[in-house]
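Structure provided below as structure tokens; questions to follow.
Showing just some of the chains, left in place.
Every chain is named by a letter (A and B) in the order it is written, and numbering of its residues begins at 1.
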Amino acid sequence: MVEELSQAQYDTVYNFLSLVIASQLFTALFIVMSLRRVLPKYRAALIISATVCGIAAYHYFRIFDSFREAYVTDAVGGQGVYTLAEGVSFNVAYRYVDWLLTVPLLLLEAIAVLALARKTQTSLLVRLIPASALMIVLGYPGEISDDVTTKMIWGALSTIPFAYILYVLFVELGRILAGAPREIAVTVRNLRLLLLGTWGVYPIAYLFPVLGIEGSDAFVAREVGYSVADILAKALFALVIFRIARLKSAYDDP
Amino acid sequence: MVEELSQAQYDTVYNFLSLVIASQLFTALFIVMSLRRVLPKYRAALIISATVCGIAAYHYFRIFDSFREAYVTDAVGGQGVYTLAEGVSFNVAYRYVDWLLTVPLLLLEAIAVLALARKTQTSLLVRLIPASALMIVLGYPGEISDDVTTKMIWGALSTIPFAYILYVLFVELGRILAGAPREIAVTVRNLRLLLLGTWGVYPIAYLFPVLGIEGSDAFVAREVGYSVADILAKALFALVIFRIARLKSAYDDP
């Protein structure tokens, strides 16, 4: 664990964590308030979105408190160097517990919104969900290790199921949708790109401490990276899903 | 009570407890948000589910705080051995208070979902609910004792009503449903297996400290065991009930 943070570093992490709390909490509440503005058949996706953002808000409340307690200073006005406190640690596991719950829900949501045949849905989910769980479980030992090699090995292992998820979404799903109407094909393409663009931030953030050899800048970069990725992959994703549900509702029942 | 935990042990319990909070809380909220997505006649079961998960979330917030306060370290960054603090205990009773409220509700929910004749329902519940209360009350003295023999005796006593519950669900209920339509028979069979599979984890978790002669590994195994069992028996069970209610709603009113 990083032992020292400058005030600017401390404040950066601190403010990003608070930003994530506000983003997730109010996206969840916004979606809940907006439930009735879409047709009943699109509400399942919205309820899942709200749940995902709610779970994230809960974990970021914990992460924020954990960070606050873990790094302390005795400088007047907090204007000094922050060091690790006694008796408490900055609990990195919250993120992984969060992902373990939210990643399968996000995949469920993405698949649900495509409105494929039930059989195709099930066939995709029974492969995507275990793969995503594996990806997260394999990433964790690398995350909490301070050793670069350990980090690399587990990161590489975790990348295998990640690649498999991308394969299923891009190759297999493509095949399934080969003959689909143009409109669905476009939605799929866009959602997939959004997923790739946002999920791809996580492994990059993971790599920062590997490259920076556990310096405090790398720590900050990782925390900011994960925070931004969580806003994009959960809150922004929820708003995109909401937008799609609104448009489809207006289309079905003008 | 266990007096010392390594950092890894402390973190394991800590993270599992937090996982249970998130699982129960958001399952409860998810079910509440989804209430209108099933027909009115299936809402009773969902409301009970949400209540059960809510009660569990409440108790896990308390258990989590109790655990955090009970084991402390003064190592920098929390990277050391955790020992029992002065003035506070890890309150094991929360689990039993929780079960006392939630186990009868779960039985009520399981019976309700079968939609038997009112008379049969009552006849089952007046036997199942007292038996379940007895099971929990008899387990408690063994749980809080550090003595293996005491643990064994109360555990054995608690197993009698447990066995009786299984007998009622598997033998008596079987007889009652002998002539029932296939569809109901299948639902009953599956729910029963789910119940057996998840409730069976509790006595196993109970036994860990008996086998491990109160070592700290046994303590961790018990806490993790109970946590996992509570996720399965409450949150997963709620989602299965929800699934059944959705399918039945779609079937009744397509």
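Definition applied: contacts are C-beta pairs under 8 Å (C-beta built on N, C-alpha and C of every residue); 3 or more make two chains touch, one makes a residue touch a chain.
Keep in mind that this is a model prediction, so the values were computed, not measured.
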Complete-assembly copy number [criterion: all chains share one sequence; 2 shown]: 5
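What we mean here is this: only the chains that are shown with their structure count from here on.
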For chain A paired with chain B, centre-to-centre distance based on mean C-alpha positions, whole Å: 29
Inside the complex, what are the residues of chain B that reach chain A? 7, 11, 14-15, 18-19, 21-23, 25-26, 29-30, 33-34, 37, 72-79
Residues of chain A touching chain B in their complex? 1, 3, 32, 35, 40, 43-44, 47-48, 50-51, 54-55, 58-59, 62, 70, 84-91, 93-94, 97-98, 100-101
